[in-house]
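For this depiction, one protein chain was excluded, whereas all remaining protein chains were kept in their positions.
Right after this comes chain A.
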Amino acid sequence: MNELPLLTLTIWLPIIGGLVVLASGDKEKELSKWTALAFAILTFLVSLGLWIGFDSSTAEMQFVERVSWIPSFNVEYFLGVDGISMPLIVLTTFITIFVVIAGWEVITYKPSQYLAAFLIMDGVMVGVFSALDAVLFYVFWEAMLIPMFIIIGVWGGPNRVYATIKFFLYTFFGSVFMLVALIYMYFQSGSFSILDFHTLELGMKAQILIFIAFLLAFAVKVPMFPVHTWLPDAHVEAPTGGSVILAAIMLKIGGYGFLRFSLPITPDASASLDWLIIALSLIAIVYIGFVALVQQDMKKLIAYSSIAHMGFVTLGFFIVFSIVTNPNVSGGSVMGIEGGMVQMISHGFISGALFLCVGVLYDRVHSREIADYGGVINTMPWFGAFMVYFAMANAGLPGTSGFVGEFMVILATFRADFWWAFLAATTLILAAAFTLWMVKRVVFGEVKNDKVAALRDLDLRERINLGVLAAAVLALGLWPAPLMNVMHATVENLVEQVQICKLPAAERGDCLLPVSERVASTLNQD
């Protein structure tokens, strides 16, 4: 289809860039910064090629590259994207540019290692989104931990060692069980291709165990209640760039995992355990929303708000089963997953921007305590405007991207159950309460102390950074259609796929999923 191996380029260009920057050392600091920026922008441009060349009418994998990697185990270097992964790849390369710019003047300790870590991270995360081979996916998935571990540990705050080891071990804990599940499926299907896993027939017991293994891996990453506790620590201690990448991209990888693995590989287990995910999502939305309300630390507050918002994503993904098994409801199942997807992209922009805002304040005052600020708007009008705007977006103001995803998920949830939707909708109040209250205390009011009085407003670099993100939030909020078009075919296909009972013939009687006509014909064939 396309002559250039675009995916390979998007993965390896930043990694090579990272190695170049690393090799350049810290003698020519300016040079290494510009090199890093050049590689980040170049990678983004290459990834735009994916968007432009993408055929949104099909759910097939596109830009496929398939080369044998470890022949004796049938492991392949197998890449490809569909409507779910492609937008996430573009988001990754896009956000990386801002991370590079955000560290420009702030990072003085070994800046070349700092920038290199983020560039390598960029490539590895793109690898996670584009890998279609389970081993390749796992390699990228775990490789992601190394640069992030170093980023938090070296450039983080006072309690960084605790935070980064906790982060690493939590994620490592979740993912090794996934590895066992992947190897198990390899023996069932004879290949490590994720697409082959999608069509693999699995008994209920195996499905449930695999589902739990996936849940451990992805729930930690998302993070879902009750395995979310690493996130506030990691966020608070990480340098600004690290927080941005964590919130904007790494959390999305958990959500992506649910769509790529849990739903299509174990639909029957997902259908029978969907109550668990929905319950955990609602707890995340409501309970974590209250927890966010009482935070004293701005970064922690945004971290908790991320957990609450990611609750919407998992809710949207798993509400689909209640909709398709309910005979009185038609349609809406696609909307839940699409809403979750839009929420992921939008949250990438908004949380990234909010962490950048906190970073701006932290660079000047070296405090993240809400109590240390007040009346910032008087000395930093530009900053105040941006902060209020992103806070509104975080609260889900119509017209911003934050509204679109939440609204779609709530609508879909309504079709399944009124009370679930009611609980989910409390976020409209809670999110408004915790973000706007923070803004009130930090931005508005009288100038609180000398430090605030001495603040200087955003410089050009910071204005560009926040300005572009603000434009993206607005564009996605007003006109989400391009994004929805790209993913629509894929999501529809996914929803069809999760309605196919994958139990072997002997267990067909236990199928929870309705057997639609198209699906019935597939069942009758075997």
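Please note the rule applied: a contact is a pair of C-beta atoms (placed from the backbone, for glycine too) under 8 Å apart; a residue touches a chain by one contact, two chains touch by 3 or more; residues count from 1.
FYI, contacts and distances are computed from a predicted model.
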*When you check the chain that is not on display against UniProt, which of "Carbamoyltransferase", "NADH-quinone oxidoreductase subunit N", "Protocatechuate 3,4-dioxygenase subunit alpha" or "Fe-S cluster assembly ATP-binding protein" does it turn out to be?*
"NADH-quinone oxidoreductase subunit N"
*Among A:V139, A:I283, A:V447 or A:V468, choose the residue that contacts the chain missing from this document, as touch is defined above.*
A:V139
*Where the complex has a chain not shown, which of A:W69, A:W104, A:W382 or A:F444 is the residue touching it?*
A:W69
*Absent chain, residues of chain A that touch it*: 69-73, 110, 113, 135, 138-140, 142-143, 145-146, 149-150, 153-154, 160-161, 164-165, 168-169, 172-173, 176-177, 179-180, 183-184, 186-187
